[in-house]
Each structure stands twice: as C-alpha cells, then as structure tokens.
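A single protein chain has been omitted; all remaining protein chains appear in their positions.
Chain lettering (A and B) follows the sequence in which the chains are written, and residue indices restart at 1 in each chain.
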Amino acid sequence: MAEELLKGGNAVICEDEKGRGWKRIDSPSEVRINHNEVPSNISYKEFVFSKTEPIFYFKNRKENYELAEAADGNGKIVFLGAKPCDARSVEIMSKVFNWDYKDKFFNEKAERTIVIGVACSYKDEFCFCTSVNINPASPEGSDIFLVPLDEKEYAVRIITEKGKEFISPYLKYLTEGNAARSEEALGKIKWPGKKFEPGKVREWIGNNFEHKLFDEIGSTCLGCGQCAFACPVCHCFDIVDEECSYECGRRMKNWDACQFGLFTLHSSGHNPRDNQNKRYRQRIAHKFKYYADKFGEILCTGCGRCSRGCPVQIDIAQVAAEINSTANRV
Amino acid sequence: MNIYKPELMEVVEIIDETADTKTFKLKFKDTDAARNFDFKAGQFGEYSVFGEGESTFCIASAPTRKEYIECSFKQVGKVTTALRKVSIGDTIGFRGPYGNHFPIDDMKGKNVVFIAGGIGLAPVRCVIWNVLDLRDQFKDVTIIYGARSTADLVYKRELEEWKNRSDIKTVVTVDPGGEDAGWKGEIGFVPAIVEKAAPKAENSVAVICGPPVMIKYTMPVLNKLGFKDEDILTTLENRMKCGLGKCGRCNVGNVYVCKDGPVFTYEQIKKLPAEY
Partner (left out) sequence: MNELRQLAKELLGNGTVKVIIGYSEGTTPERAKPFIARTEEDAGKLIFNKYCVNNLAVYLTRKEFKRKGTIGIVAKGCDVKAIVQLIQENQVIKDDVYIIGMNCGGVVSGFGVDDTAVKCNNCKVKTPHLYHTLLGAPVETPAKDDGHLKLIQKLDAMTAEEKWSFWEAEFEKCVKCYACRQACPLCYCEKCIADKSMPRWIESSAHTRGNFAWNIIRAFHLSGRCVGCGECERACPAEIPLSLINRKMGMVAKKEFDYSAGMALDAPTLVGNYDTADREDFIK
C-alpha cells in the first residue's frame, strides 16, 4: 500500500529512524510509525510551515522589475504516524494563518495534508497532552487514525471525509476488523497525568503580568530557538531578501522565535522585551493566554518537545504547574 | 492571493526633509491597483527595496488625495539606508494599507488638537490634511509640533502654510539650544508648550505621536488640561514584519499592533501590558 501511495506523487512524511525529525520517504522500507517511543526532536510542521521558503522572486535590480510567484507543489502531503499531540498541529496553526488575511503558503500545503494519526502508548515525564485537552487515544486532528493492535497490525479508523476519500483507492489492502479489539487496545493506553489546569494558568497570567515569578522562571533560559523550532505549533517568522543569482533575488519567509533578542528590537535600540525573562514570559503567555483569548485554542499540544530538548531543562509543564499552584495559593 | 507580494511603485518625487529624513511621493505602476487603492488616516504600509527588505512606515499623505501616496522615513538601518539611495523614477515595492485608523468620523464636530514630535509628524500629517480637506466638518484645529532643532523639523513648507492659515492655530517649537538665528517659533519642550498653548479639553480630541519620552511627559499635561484618556489618540510602534497578523512579533499582550492597531486611545494603552 505504501508503495502505491508513493507512486501517486504523494509526499509521505514519516519520522526518521533517529528520531531527529520527519522526512519525506522514498521507499516503503522507510516507513516508521512511532507509537511507543519518544516523539521526534523536531515536529513535522516544516512540511506545512516551511523553515525557509521563497514568497516571490524579483528580477533585474534597476529597472523593469518583475515579480514572479513562488511555485508550490501539488500532490498530497501525508503525515504517517502522527501522535495525537502532532495531529492537531496544522489545525491549531491554521487559526493564525487565516484569522484575517489568508496565508496561501500555509494554506496550500495545509489543504493537501492527510494526517494519519496513531494512538500513542508512549509517556514520559515531559508529556502533558491531557493538560491541554488532548489525549493519547484521541483521533482529533487525524483524517485517518491507526490503533496499534500488536507488533505489525493496526486498526484503521476513518475519521474525516477527507480521510475517507483519500483511503478509498487503498481499501483493497485492508481487511474488515473487529471494532472491539481496537476499543480494547485504546482502553489499555495509559494517559499521562494532568499537570495543570489551562484555564487557571490563562487567567493568572492575565492578572499577573508583572509577577516576580516571571523574573525567576526565565532566568536560566539561554534564548535559543530550540523550543520554538521544535514545537509543532509555534509559527513566528521573519521576512528577508536574498540573492539567487546576479540579477535575481527572492524574498524569504523564515522561521523566527520570540526567544531571540533581535525579535522585537527596534533600530533605535529600544526593545520592548529587553531581557530573557520577558521573552520567556511571552512564550508562556502566548501559548496559554493570548492565543487562547484570540483564537480559542491553547498554543500547545503537550508533546513535551520543547522541554526534552531545552539545553537548560526548562520544563514548560513544570512552569505551567508552578503558575497553577501559585494561582491556587492566592 | 499572495499577501506578501507588494505592488510596484514609481518614485515620482523626493523631498529632503532633514539631514536624515526624506519624503517620497509614490505612484502605482499598475493602473488597476491604483484605482482600487483606498486607505484611511493612520494606516501604514510595508515599503520594500528589492534585495534589501521591507520597512514599516505610515502613509503620510491624506486619504482625501487619491492619486498618489507619500511616506516619510528616517534613515536608521538597512532598508532605510537603501531607500535613501533611491532616485526619482526608480521602482520600490509597497503593500498595504494595513492596520486600523484614526476615527475621523467620530472626530467630526469636535475640536482637534494635534501634538507631534520629530518624525512623529508623519502619521499626524495624514490626519491633519484629512481634517483640513474637510475643514468645515471640524471645530477648532490646533497643531503643536516640536523637534530637537530647527534642522530636525520635517514638512517645513507645510508648517509655513499651516501657520499662515487663519482657520487653524499652529505652534512650532524646538528644544532649548536647538534654535538658530532666524528662528521665530517657540523654544521649549513639547509638554511645556502644550501646557502654555492650553487647548481647551471640552468637546476635544487629541492626536499625539512622537518619541516615547515626549508622549510620557505630555500625557499628564493633557490630563491636567482636562483631556480624558479615551479622547487621547496615539499610535504604537512595535517592530513589524508582515503587517498582517501572522509573523507574531508585534504583539502587546493579546493585541496585534499591526492588525488591532497602530492607533489606540490612551485608555486602551493603559490596559495593555507595558511591552511596547
């Protein structure tokens, strides 16, 4: 089945064997569905929201300007093996890319995605999907949902119309299964414990912007972009021009992150977020308050990537839990 | 539609305002784009020099004047340096208009006080011309403008024109020590001059733009004169890239300055986290 999928001009995206990130696979032997190991370091968002991509080309510096559209591919983008904490990413980011102006670079790719999710039986101290209203057995965000039954067998559930249409040519590869068996498998999944109440965190941040807690939690943060770049839902970007050849240039849309000192720096030297504590506060506040206020979604799926990868072990769930307990104390 | 792709603009006129500030008059190269273009006072755009990047400036001309747009910019960094090298006839890019605008309709029938400092006159100028072009719909109009020195005053010819008009009151000031031999205007900092000019607060709206220090010290003066926070309008200037509520850098709390701003009342600003 994977073979036919690949032939059809579809991009099948799987987690790479080392768990660093996701890659487009070329052969069925590369299929990797990770449902019981730690999530990849970097999420698959780059296939929808590219780490770098041209937004248009320009020609001839002096006169006769010509602007050319940047072309996008076609064919489906199939995310194979998305854990529930990944499956929702496109949907969540889609809010910001569409709330007013529509970002076609995101949308054209988002429309082509098929999320084949997988029920997740991994869980470590950094997982907290249940604290942000997601759970390891949830098909939310998936078009097709796989439930691992044993080593090599998956129950396939069709979740959306999009998923149904996508899978219909391949139905011949599937056999009628027993729903009870997959229910049982789902039932066996152990959920990570709830670490905080997102509503509480949101409310507290709104009322305690200047709280001294924010001076402490960001104090060891190094201001790298690891957390944002690994995150399935961080969506900030920069716009820069660069050359492609002597007379041709292009304008690029590149990942950027609020943890960088330059992110908000004015040319005058003034910087509204002039230290790491303020930048870290932005991260927390954007995830749990601003995005929730504006778009009705928490900007976090609880995947734990940012915490696992943080070089100084800043654990976002721990921070949120600390906010939660501070909120409870007062 | 590609929201990041600019329109091509021809630079039709360049005015040297000060040693580091220029004003460009721009015309759309595409006639359809020109015809469809419309904006409101206070909105801004992204101006690009291809190969260098984009910069955010307000549209400094008035929406009541349709055939062109103007922008004034101060040389501070990469794009503004490249823009300085642009000559008449050259092509630059423009996307916009973006953001909200001054509530011109609500200001009708009221006294309007304009207070600006330095390059902050650019966004205010747009409103001034908008008001002056519809002069009979507004009551008293007062303009108070200050710059560090006479050499730093922008829109000099227009300042003259406004001073000579009898239907508006115009006060121009320079910081102490910034005057030159022929200077006939006021000498002093903007807040003090506002206090001295004492525009009446009743049925009035104040529009204020300029460096943060000027705004900081003028606010209490306005309050003292009786202006209420909700009648004081200003703009926030956070670093921007997209101008479209996407790139994520301009937010102050849950407000995207590029979408929900840049125009805010002082009352709204007071409610925001102090991150601007």
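Rule of thumb we're sticking to: contacts are C-beta pairs under 8 Å (C-beta built on N, C-alpha and C of every residue); 3 or more make two chains touch, one makes a residue touch a chain.
Computed from a predicted model, the values in this text were never measured in an experiment.
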Residue among A:264, A:307 or A:324 that touches the chain left out of view: A:307
Option touching the unshown chain, where A:67, A:149, A:189 or A:224 are the choices: A:224
Contact set of subunit A toward the excluded chain (per top definition): 18, 20-21, 41-42, 46, 51-52, 125-126, 219-220, 222-226, 228-230, 238, 240, 242, 252, 254-255, 257, 260, 262, 275, 307-309, 311-315, 318
Contacts of subunit B with the absent chain, listed as residue ranges: 53, 77-78, 81
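Just so it is clear, only the chains that are shown with their structure count from here on.
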Distance from subunit B to subunit A - Cα centre to Cα centre, in angstrom: 39
Touching residues (chain side subunit B, partner subunit A) in the complex: 1-6, 8, 48, 50-54, 76-77, 80, 90-91, 93, 212, 237-239, 241-242, 244-249, 251-254, 259, 273, 275-276
Residues of subunit A defined as touching subunit B within the complex: 55-56, 58, 61-63, 65, 67, 69-70, 96-97, 99-104, 209-210, 235-241, 243, 249, 251, 253, 256, 258, 263-268, 270, 272-273, 278, 282, 285-286, 289-290, 293-294
